[in-house]
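The complex appears here minus one protein chain, its other protein chains still in place.
Let's turn to chain A:
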Amino acid sequence: MSLLQIEGLGIDFGGLRAVNDVSFSLKPGEIVSVIGPNGAGKTTLFNMISGVYAPARGRVLLDGEDVTRMPPHLLARRGLSRTFQNLQIFQSMTVLENAVAGHHLHERGPVLADLFALPASRRRSRESEAGARALLERVGLGRAASQEAGSLSYGALKRLEIARALALKPRVLLLDEPAAGCNAVETEEIDHLIAAVAAEGVSILLVEHDMKMVMRISNHIVVLDHGEKIAEGEPAAISRDPRVIEAYLGAQATEATHADG
C-alpha cells in the first residue's frame, strides 16, 4: 500500500492554473522525483502536499488518512517533513541549534518546566542535542556545530536543512532541490545520503534539476509541464519519452551544449 497518495491535486493563482490534476503515489522507502522545466509547478506541488498552500482541487492521503489542507505542524506530527528550495534556515541560531530545533516534536514540554529549567526540561534538551549532533555528523556538518548558521556556504545550508528535516524522524521526506548550489563532490554525498535514508524505509519525494542524480537514484519519476503531469515511469523509460525530451530534457541538453560551448 502507498504511504503518500496524491489524487487529482490542483491550485489556481488568479486565473492561472498553476497545477492541475496531478496524481501519483509513494511506497515506503521509495524515491520519487518530480521533474519539469522552471515554472512547471514543482515547488507549488510541494507546497500543497506540505500544507503551505491549500489546494483548490484533489486530495492528499498520508498512510490512508486524508490530510488535504492540514497545517504543516500537524503534518509534521504525522511524519511528513520537508526542505525548501529557497533556504529557510533559522539564521540567528547556531548550526547545532538549527538541528536541535528540528527535534521540536520530541523535545516540547510544559512552558513552566522550561522557564524554571526543571530537570525534565534539561533532559529533553540534552536528548535532542545528542540527536542533533549525530545528524550533523551524518550530513557532514559535525565540525560546524557551534558556528552561526548564517556563516555556512549554500551547499552546507542545504545539508543543514536535510539534517533538520531528518530530526523529525519522518516517514515521508520532501526535498526541494537538495543539490542546488552544490559541487560535484557534495552532490554525490547528498546522493548517498538520500539513498541511505530511503533504505531505512523513508519515502522520499524529490525535486531536482541535476538530471544525472535524478536518473541515478529515483525509483520512479513524475514529469510536470505547465502544471500538468505529462509522463510518469521508471527513469529509463522517462529518459526515452519523446514528450519529456521535448518539454524538458531536450531543453536542458541544448542549454548544456551552450554552456559547454
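Observations, loosely collected:
The rule we apply is simple: a contact is a pair of C-beta atoms (placed from the backbone, for glycine too) under 8 Å apart; a residue touches a chain by one contact, two chains touch by 3 or more; residues count from 1.
Keep this in mind: contacts and distances are computed from a predicted model.
Choosing from "Transcriptional regulator", "Xanthine dehydrogenase family protein subunit M", "Branched-chain amino acid ABC transporter permease" or "Cytochrome c oxidase subunit 1", the protein name stored in UniProt for the chain missing from the display reads "Branched-chain amino acid ABC transporter permease". Only one residue from A:V111, A:V185 or A:A236 touches the chain missing from this view: A:V111.
In the complete complex, the hidden chain is touched by one of A:G8, A:G39 or A:P71, namely A:P71. Within chain A, the residues in touch with the undisplayed chain are 50-52, 71-73, 75-77, 81-82, 84, 88-93, 97, 100-102, 104-105, 107-109, 111, 114-117, 121, 124-125, 128, 164-165, 167-168.
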